[in-house]
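Here you go, one structure.
A single protein chain has been omitted; all remaining protein chains appear in their positions.
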Amino acid sequence: MRILRFLLQKEFKQIFRNKALLPMIFAMPIMQLLVMPLAADYEVKNINISVVDHNHSSTATQLTKKVIASGYFKLVDYGNSYTQAYQGLETDETDLILEIPAQFEKELLTQNGSKLFIAVNAINGTKANVGAAYLQQIIRQYNQSIRLEMMANNQQMAIPEVDIATANWFNPDLNYRYFMVPGILVVLVTMVGAYMCALNIVKEKELGTIEQINVTPIKKYQFILGKLIPFWVIGVFIFSIGLFGVSYGVYGIVSQGSLLLLYGYMFLYLVALLGLGLLISTYADTQQQAMSIAFFFMMIFMLMSGLFTPIDSMPGWSKAIALSNPVTYFIEVTRMIMLKGSTFSDIKMHFAVITGFAVFFNGWAIINYKKTV
Amino acid sequence: MQNKVITTTNLTKQFGDFTAVDHISFEVNKGEIFGFLGANGAGKTTAIKMLCGLSNPTSGEATIAGCDIYKETEKIKQRIGYMSQKFSLYEDLTVIENIRFFAGIYGLTDQEIKEKGNALIENLGMQDSMHKMVGSLPLGWKQKMAFSVAVLHEPQIVFLDEPTGGVDPVTRRQFWDLIYNASDRGITVFVTTHYMDEAEYCNRVSMMVDGRIAALDTPDQLKSYYNATSMDEVFFELARGAKRGE
Partner (left out) sequence: MFRDPKTLLLLFGMPIAQILLFGFALTNEIKDSKIVVIDYAQDNASKNIIHKLSANPAFDLAESHFNAEQIENAFQKGTIKLAVIFPANFEHNLLHSSNSQIQIIADASDPNTASTLSNYASAIIQDYQLSQLQQQGMATTPLNIDTQIRMIYNPELKGATNYVPGVMALVLLLVSVLMTSVSIVREKELGTMEILLVSPVSPLMVIISKAIPYFALSIFNLTIILMLSYFLLELPIAGSLVLLYAASSLLILTGLALGLLISNSTDSQQTAMLISLMGMLIPTILFSGFMFPIENMPWPLQIISNVVPSKWYYIIVKDVMIKGLGFSSVWKEMLILTSMAIALLLISLKKYKIRLV
């Protein structure tokens, strides 16, 4: 224990003395947490629409009004040239073109039906998908309403109608930030944990100081603990700042579930993550290598964690990667506890998995960490 | 027997096909200043790393301070000091912090750390710079400090791997004063160098050529055997046959 005390003293002194590193450890995460949720807003809104109206009838005008009134769309162009609208698509000024044919109203009334043309800039698939779905929804609703209107006039029998009541639980306003902030919290802790930890150890390797340590009576586990504990503490600190300062303070997100549970999970997660950092450091000889390896993992971990895209939609092999990614579990747990108030029994499996990761990474790292060069 | 603090028999280290250290056998007596000489690439650093427990030998036997090199590495570490070729104190800690850290991990008590630390600083005349970052000190001071830290816990043997590389002659002289001082306290000094004038300061020297010990004796004996006026000539005579070079 005495040796550990000296190791910890040394680590903390070195970390707090590193003028370049310190602001990055503490200021960057907060910056990121402030900026990321603002930037990472996938809520599909303000879809730019161009309406090409060859018809100019009252029905066409009414439909256009409905579309605009829905709030999802912003009318950037209303004209009668498809070519002109298409140019808007090329220059990204418009996302979606609604073309109303010349005989729209007439066909509708005399031939019982007419066809509208929708062209979507589908480079961004999500937006295209959701945008088109919204537009179709609006058209369908409009269709229903004019049909009902007409039938009411014709005094025909009432049409059976299914009323669909949609409820959005846990986030009734569909606020995208509620979704992003907990995820980003996890990303921050992950970055600091795995990166800093791996780099720190490799730095000692590169400078040769580790050799000096290796000829002293310090035991393997003491050295490793001396490295892990400081970064564990920093990780907990950053998470707390993010949780209370930014998530609660700035975005007003109140955790629905138990904070104790959340912290309990984070403690374990950090142990697993630092184990990974340690593991990386045993394979890398230079900081440049450690950085590249860590970056590589980070990239995969971030993308394959369900942070941005739902894991259920991934093809089988990438689903497998996502499921063997510790970040996935912590993001899920954070969202579950914070947004849905999940309890321990809901996330038992997650606890088991992260414990497995912690044992696996640390075990491998310790075996691989050779005190004799 | 008690006087032998290092004994090696046929100690060998291979890296693949390359035999860096080839069956070396020698003994070092207690309190001796033992010079380990050789050209670059002769295998000095590999040998010293094996003796310190940093590297596992491929074959052969060795005992360090009465402990077996394979089984009792942890005990050995308590009894030796080591100063590597590459400066390896923490440059982002101050002088006094480095001293405290290394003294602490060797298990010195707070009282001892205080006394020994102060004595060390006084001895080196570093009172004014004890709160300076080690990284900001001139190289000579760093080296002297690294040595003093390596013997702070009064080890039985201290291993010095080319300790005076890149240091001016005056500082080198001062450095050797520190070595004599330690030797007077009964610490065995095992030092590698390629400065042949330094070889003259040793009690006994071994000459390594191509991973083997080509000669081992007192500097005077070696000079008379090879009919040379200086260690330089002895070294040149022996190293001429070397196949490995730079």
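Read from first to last, the chains carry the letters A and B; within each, the first residue is number 1.
Following the convention adopted for this analysis, contacts are C-beta pairs under 8 Å (C-beta built on N, C-alpha and C of every residue); 3 or more make two chains touch, one makes a residue touch a chain.
Just so it is clear, the model here is predicted, and its values are computed rather than measured.
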Displayed chains contacted by the hidden chain, counting the whole assembly: A
Candidate in contact with the missing chain, chosen from A:12, A:142, A:248 or A:369: A:142
Residue in contact with the excluded chain [from A:238, A:304 or A:327]: A:304
Chain A, residues in touch with the chain not shown (by the definition above): 20-21, 24, 28, 32, 35-36, 38-46, 48, 89-92, 108-109, 112-130, 132-137, 139-140, 142-143, 146-147, 150-151, 158-172, 174-176, 178-179, 199, 203, 284-289, 291-293, 295-296, 299-300, 303-304, 308-310, 312-315, 318, 321, 332, 335-336, 339-343, 346-347
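Please note the rule applied: only the chains that are shown with their structure count from here on.
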Chain centre separation in whole Å, for chain B relative to chain A (CA means): 55
Contact set on chain B toward chain A in their complex: 49, 52-56, 73-74, 77-78, 80-82, 84, 86-93, 97, 100-102, 104-107, 159
Chain A residues touching chain B - in the complex, by the definition given at the top: 2-3, 5-7, 9-10, 13-14, 17-18, 207-209, 211-219, 372-373
